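Dropping the structure in here first, questions after.
A protein chain is absent from this complex, but the other protein chains hold their places.
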Amino acid sequence: MSQPSSLSDTHLRPLFEAVSITKKFGDFIANNDVSFTIHEGEIHALLGENGAGKSTFVKIVYGLLQPNNGKIFWNGNQVFIPGPQQARQLGIGMVFQHFSLFDALTVAENIQLAMPPGETIASLSVRISRLSAEYGIGVDPDARIHNLSVGEQQRVEIIRCLLQDPKLLIMDEPTSVLTPQETGQLFSVLRRFSENGLAILFISHKLDEIRALASHATILRRGENVGSVVIDGQTNRQLAEMMVGAKVKNISRQNAPEKSEVLFEVKKLCRPKDSIFSVALRDVSISANAGEIFGIAGIAGNGQDELMAALIGEWRGHDDGILIFDGMDISGKGPAERRVMGMGFVPEERNGHAAVPSMRLAENVLLTGHSLGNLVRYGLLDLFGMRAKANLIARSFDVRLPEGNPLASSLSGGNLQKFVVGREIVNVPRVLIVSQPTWGVDVGAAAFIREAMLNLAAKGSAVVMISQDLEELFTIAHRVAVLNDGILSSAEPTIDLTAEKVGLLMGGTHVSREERT
Amino acid sequence: MEALILTVLLTSVPLIFAASGELIAERSGVLNLGVEGMMLMGAVSAFAASSIFGSPYVGILAGAVAGALTAAVFAVFALGLATNQVATGLALTIFGAGLSGLVGAPFVGGTIDGLPTLAIPLLVDIPVFGNLLFNHDIMVYLSIGFIVIIAWFLTQTRAGLVLRAVGNSHDSAHALGYQVLLVRFYAVSFGGMMAGLGGAYLPLVLTPHWSEGMTAGRGWIALALVVFASWLPSRILIGALLFGGITIMQLAGQARGWTIPPQLLSMLPYIATIVVLVIIARNREFARANSPACLGQIFIQNK
Partner (left out) sequence: MISMTPRKHIPLSRTLLTPVVSIVLTVIIGAMIFGLLDYNPLSALYEFFVAPISRPDQIGDLFVKACPLIITATGLVFCYRANIWNIGAEGQLIFGAIFSGGVALAFPDWPALILMPSMVLAGMIGGIFWAMIPALLKVRFNTNEILVSLMLTYVAALSIDWLVRGPWRDPMSFGFPLTKMYSDAALIHRIEVPFVGMLGQLHWGVVGALLFACVAAFLLSRTILGFQIKVMGDAPRAGRFAGFNPHVTTIGVMAIAGGAAGLAGMVEVSASMGQLQPNVSFGYGFTAIIVAFLARLNPLGVIFAGLIVALAELGGDNAQIVLGMPKVVTGVFKGILLFMLLAGETFNRYHIQWQRTGNKLNLKEK
């Protein structure tokens, strides 16, 4: 351990202690010699970037994974946690980031599945109602999960945990699906629990949230514990440094470029819900100028996927005149036609959407390149051309490759993201539309990608960037609009925006009551 | 007329067994297309056991065990090694048809004593219905009993809830600590046992001899029946009677000189199943409640 634990001064016996946990997947070391301690009533944040090993660690605590090495102590006694059932018997509960609910079953049935056998649905329903009233969490025991909103589903998860009377509650990124207002509610509930002695371990990578809720933090980086600290003694900057392992650059806002021609326009785009899980888009309007990065903020699940599909052309409505590219109506055109006209797209999900993991890099070039240039002639593939293009992208966008023509799946997240962004930018599209361009990539790659988008805009292209990351939006976007529940606010210059204002917009304050009903 | 209804009832018994077993497997999320193979193994084992031991009741037992063991082969591959369920099920059918032919070769041409009927005292004397409903062999009662038990199991027991949960979302079930593969193993084995029983009924009651491929596609009809019943046990009963009735109708029709070709009647169960598939696919809310969302999906532990 590089840093001595600052918790050693406490005289309390720890509730839970993990010593030198190591977990390998094949040759990949997800957790390397990680130690961790939590006491009764303590709210402890597990901090780290995507891929730092946080999820692996909490899965070991909850018995979902078995460590290759290391010891676990509960109330000072060494224990072995072979599975979640045993974890729950000890008093460990977990709320997952992706809910472990059964959408065809009712709330009560879902909860019964997590309880020891013996209790009837009827008596359970009474307890559910009582607990949810006590903490102000409204949940109907007889509702089927697929009819509930995401926030409600999370409440079901939390109630499910709490009914088992846990001593330690683990939460994996509990706020990632919530609005700032819902987050506030959640935090006040959690504080009340901790006052009653519940220890809470929660995963996050949002510094402000951690500061607002937790007293202690353990920071993981590339599978190693780089420090367990009392949060009050640390600045955000120090925490961030531990997390990313490099100096965080201060943000300078982008000045809006001189008003110039509109390159890409969306006029009152509407899209009905196509399943109960999707979000309807209502009168979404965008107007992106040449030389501008147009940012779309919002919490995931507010219509980003639906909007992106409409912008790419994977989904097309029946009306004309909705999407205008450089004065031409492209509403009815498919993705390949839009690319030929000079558009480029980078969807959020790398694996299986922007790239095919099981295919080689050269073939992935063809994914968006088959309608451009001459990689395909008379239906025949130009294998050499594809290789050459892949190498060109790799060289210009600093994609570090294993030798030869590797499978996309063999690239790290950051390298693959540089590749899929680079694949579009080398064609110098006049309009580039990207979604969460730096999600889950390392800091270096993120900086590179942002730089590349700024350069593209500087050449006179328009960039539309959907992002959850406010820091990213403030850093490189010129104007920002907020997407909430399928409605896009009007865009404002970044220079005039505050984080509070955007946060409020994300929470839906611009949506009037009439519109919502 | 009574004879006709009786025949319909008996023809539907193998379908009830095989389909309700497959229903349990599918509710746990496993699509086992090997029903025909498991039925054949059940049939040949039942015949062999009852001709060796001279008791059809030993035959029933042998059929059940053989069916379950055959299903266990499927489980080893499709669950243990996470192989594609469709292809594995086909392999099981091909394998079962071959092995049953090989095992049964010495028994071709032999006959056995069929299962005796067991009249239920008092009830059998009820006019009209008595003889029709309460004067059967033990497997008829068993098949109805299983339908009732399965319906109760699925809706009223915790184990049934776990089974439905595993079929609805194996990831969630795993996250809660349920042994997805073990639950599925039991479900598949039970399905195999039931298919074995369905197969056993053929030599033990319907035609007291063994011949290669004597199930004659009943395994596929059973698969169709599960979909036709939209994964509800009670509808299996109705569907089996309907499908069984169609088979008898063509025989009766031929005897009475109907002009409808018997092949067209035989097509009806398959066509009806396709129609039901379309209806289910169109009405998602309806399908969501009972159809297992994870049907046919591979689950890999510790991925």
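First chain written, first letter: the chains are A and B, and each begins at residue 1.
The rule is simple: a contact is a pair of C-beta atoms (placed from the backbone, for glycine too) under 8 Å apart; a residue touches a chain by one contact, two chains touch by 3 or more.
These numbers come from a predicted model, not from an experiment.
Chemist: In the complete assembly, which of A:V262, A:V356 or A:L454 touches the absent chain?
Modeler: Counting the whole complex, the residue in contact with the absent chain is A:V356.
Chemist: Using the definition of touch stated at the top, determine which of B:L90, B:V124, B:L251 or B:A293 touches the missing chain.
Modeler: B:L90
Chemist: Check the options A:G334, A:G373 or A:G444 and report the residue that touches the missing chain.
Modeler: Touches the omitted chain: A:G334.
Chemist: Touch as defined at the start, partner being the missing chain; which of B:G177, B:G196, B:G244 or B:P292 qualifies?
Modeler: The one listed residue touching the chain not shown is B:G177.
Chemist: May I ask you to list the residues on chain B that touch the chain which is not drawn?
Modeler: Listed in rising order, the touching residues are 31, 33, 37, 73, 77, 80-84, 86-88, 90-105, 158-159, 162, 177-179, 182-183, 212-213, 217, 220, 223-224, 227, 261, 263-264, 266-267, 270-271, 273-274, 277-278, 280-282, 296, 300-303.
Chemist: Please give every residue of chain A in contact with the chain that is not shown.
Modeler: Interface with the chain not displayed, on the chain A side: 25-26, 66, 80, 82-83, 85, 116-117, 312-314, 334-337, 339, 345, 347, 349, 351-359, 363, 366-368, 370-371, 376, 379-381, 383, 407, 409-410.
The rule is short, and it goes like this: only the chains that are shown with their structure count from here on.
Chemist: Would you tell me which residues of chain A are touching chain B in their complex?
Modeler: 63-65, 83-88, 96, 98-105, 109, 112-114, 117, 146
Chemist: Over in the complex, which chain B residues touch chain A? Could you list them?
Modeler: Interface residues on the chain B side: 158, 161-162, 164-165, 168-169, 171-178, 288-290, 293, 302.
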